[in-house]
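Note that one protein chain is taken out, while the other chains of the complex remain in position.
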Amino acid sequence: MTSSQTHTLEHRKSQTAPRRLSDGQFAVLLLLPGVALLAGVVLYPLVAALVTAFFEQSLVLPGRTFVGLQNIVDVLQGDFLRLLRQTLVFTLGTTILPFVIGFALALALNTRIRGAKVLRGLMLIPWLVPGVVVSFLWMWIFNANYGVMNALLQGLGLVDDPQAWLAQPGTAMGAVILAKTWQSFPWMMVMLLAGLQTVPIELHEAAEMDGAGTVRRFFAITLPHLKGIVGLVLLLEFIWNFQHFDIIYVLTGGGPAGATQTFATAVYETAFQGYDLGKAGALGLLWMVLLMALVVVYVRFSEKGEER
Amino acid sequence: MSATTQLPAAPTPPSASSPADDAPRPPQRLRRGALRSERPGVRFAAWATVVVCGGFGLLPVYWLLATSLTPRDQVFSYPPKFFPSAPTLDAFAALASNDQLFGYLRNSVIVSVITAVLSVLVSAYMGYSFSKFRYRGRRSLMYLVLASQMFPQALLLVTLYSVFSAYGLLNTYTALVLSFTTFTLPLCVWMLKGFFDTIPDELIEAARVDGASRLRIIHSIVLPLAAPGLIAAGLFAFVRGWNDFVFALTLAGPEKQTLPPGLVNTFIGEASTAWPELMAASLVVSLPVAIAFIALQKYLVGGLTAGAVKG
Partner (left out) sequence: MSLTLPQSALSRRRVLQLLGIGAGTAALAACAPSAPSSTGAAASAAAAGGAKTDFAFSSWSFTEEAAAPALEAIVKAYQDQAGVTVDDVSFPYNEYINQLTLQVKGGQFTGAAHVDVAWLGSLAAMGKLQDLSALTEGRGYTDAALTAAQFDGVQYGLPWTIGAIGLVANSEILQKADIDPDAFPTTVDAFEKALKDLKGLGGGLIPYAASTKAAQLKDILIWMETFGSPLVDGDTVTIGDDASVEAVTWYKSLYDQKLIAADVDRFDARSLFAQGRAAIYDDAPVGRNAVQEESPDKDLGSKLVPLSRPVLKDGETPRALVWGGAIAVVDGEGAETAADFAQFATSDLDTVLADYEVRGLPPVTTEAQQSDVVAADTFGSLFNDRITATSTSNPFWKFTAYSQIETVVAEQVQAVLVGKTDAKAAMQKAGEAAQKLVG
C-alpha cells in the first residue's frame, strides 16, 4: 500500500457519495466512534482522577483542599520503590511465563500429533472460566491447610510439611504469577498458533531439503516470521499485567506483609479502603509517568525507519 | 472460510508497511544441519510439551470438577481425595433451582455479546482508517490507543462511576458495554488493522473505479473479506466482558450484575464459602462458552492468521 494510490483515488468522481469528504476527513470520521469512547471512558476519568493527586480528597468526606505536591512526596517517601519492583516482577513474570508455555504448546499443537485439535479446544478452558473463579480456584489449590497443591507435593515427596504458599513472602508472588499464568497462557497459545500457521510450508520444505534441522529451521524461519505477533502479544500482555488487579486482589489482597502489592492493588486499596483519593491519584500519576516513559522508548525503537 | 485459506499467503510479498516484513529471509540455508532424524524427536518433544504444559492447564480444571462433585462436609478434609470417594451431584442440583444464577448468566451473555459486536464495529472503522489511510499522527494515535490500557483502572472507576451516574447510566447494560468496548479497543483495533493490511489495495481501487462509495466499500467488500478476523476480534472482546469483575460489580448494580460478581455474591458469603456449589456453577456457565469457542476455533485461529501476524 502506498499513500499516493489512495490519494489519486480520491479525485475520481464517486457516484453515490453526496457530500465530498477528502480522504483525510473520511479517515478521521472512521476514527471518531473509537476516539469518543476512549475520551469518555478513559481520558476524561483519567484526567479527573489525576487532578485529585494535588488535592487532599476523601472518597466519603465532601470537599477537598489543594495540597500541591504533598501527596506525590508522600507516595515517593513511602514504599514506592518496593511497589515498583513488585509490579515489575509480577508484570514480567506474568508476561514471560504464559508466553513460554503458550509458545511451547502452540508449537507442539501445530504438529500433526494425534488429538491436537481436541487439545487446542480443551486448553481454552482456563481462559473462559470467569476471572474471579480463577482466583478462587487457585486460592483453593494453594491453601496451606487443605489445598491440593500441598497434598500433591507431599505425595511426591517434594515438601515435608504443608506450605502456606500464599502466606509466605518468599512464595506468594510466585503463586500469584502462576495463577495469572494459568489464566492467560491459552490466549498466548491461540495468538501464536495463528502466527505459526502463516509460516509458508515451502520455506520449511526447502530448508529441510538443504539439510536444516528442526531447531535451526525454528530459529531461521519460524521465529523471524513470528516477530510481529510475538512483539504484539508481549506488549499487550505487559500492558495488561501492569495494571492487573483481580487475581492479586482475591488471592492475597497484596499480602503477606505487602509482598504481592502492585500499583493496581495499592491504588485500589488507597482509594477504597483508605478513602484517600488524593494519594490514589498521586500513585496513578507516578505510574503513568513511568509507563509513558516506557511507551515513548518503545515507540522510538519500533518507529525507527518508519514513516509517520 | 474461503477468505482464510487465501489470505495467509498475502503477508509474504514485501509491502514494507510493518516491521515484520523487514525480517531477514532465512540467511543460512546452505549450511548443513546436524539433525537429520526429526520425526521421532519432534514427536517426542511435542508430546512432552503437551504432557507438561497441558497438565498445567488441565489439572486445575480437573480439580474444579472434582471439587464440584464432593459433598459439602468433605471438601475441607486433608489430605484431599484426588478422586471423590462419594461423588454427588448435589451442588449441580442446587444450581437448577437457583433462578438468580440464570439471571446473572443472561446479563453476562447480553453484555458480552453486545460488547463483542460493538467492539468489532468500532475497531473495524478505526483499524481500517489506520490501515488504508495515511495522515500525520497516525502512528502516534495507534500507540495512544494501545497506551489507553495502561492507566490504573481502579482510579478510572471512581470517576466513571460519577460520570455514568450523571447520565443516569448506572445499573444499565449500557455502562458496562461502553466500558468493556473501550477496554477491548487496543487489541481489536491492532488485530483488525493487521488484517486490513493484507487486503490488497487493488481490490479497493477496483471497487472505487466501479463507483462504490467509501463506506460501501468498507461494508460490502472489506468487512466480508475480513469476516474471519472480525469473528476472532469479537471472540476476544466477548471474553473481556465475560471475565470482568470490578467494573461489573460497581457499574452494573445488583440487577444487571454479570456472572463474576454474581457468583461471588451467591457463593461467598459472610460466614462461609460454598466451594462445591461455586465450582459447579463455574463449570456450568463456562461450558457453553467453551463449546462455542471450540466450535468457532477455526475462526479464532484462522481469523487471526492473516491479521495479527503483522502486528
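Per-chain residue numbering starts at 1, and chain names A and B are given in the order in which the chains are listed.
FYI, a contact is a pair of C-beta atoms (placed from the backbone, for glycine too) under 8 Å apart; a residue touches a chain by one contact, two chains touch by 3 or more.
Just so you know, these numbers come straight off a predicted model, no measurement behind them.
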Residue in contact with the excluded chain [from A:Val67, A:Ala151, A:Ala164 or A:Leu290]: A:Ala164
Selected residue (touches chain absent from view) among A:Val35, A:Met173, A:Val190 or A:Ile229: A:Val35
Contacting the left-out chain in the complete assembly, out of B:Leu69, B:Leu141 or B:Leu176: B:Leu141
Residues in chain A touching the chain absent from view: 24, 27-28, 31-32, 35-36, 39-40, 43-44, 47-48, 52, 57-64, 143-146, 164-169, 253-258, 269-270, 272-277, 292, 295-296, 299
Contacts of chain B with the absent chain, listed as residue ranges: 72-78, 100, 135-138, 140-141, 143-144, 147, 158-159, 161-163, 165-167, 170-171, 249-250, 253-254, 261, 264-266, 268-274, 277
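We take it that only the chains that are shown with their structure count from here on.
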Inter-centroid spacing, chain B versus chain A (mean Cα positions, whole Å): 13
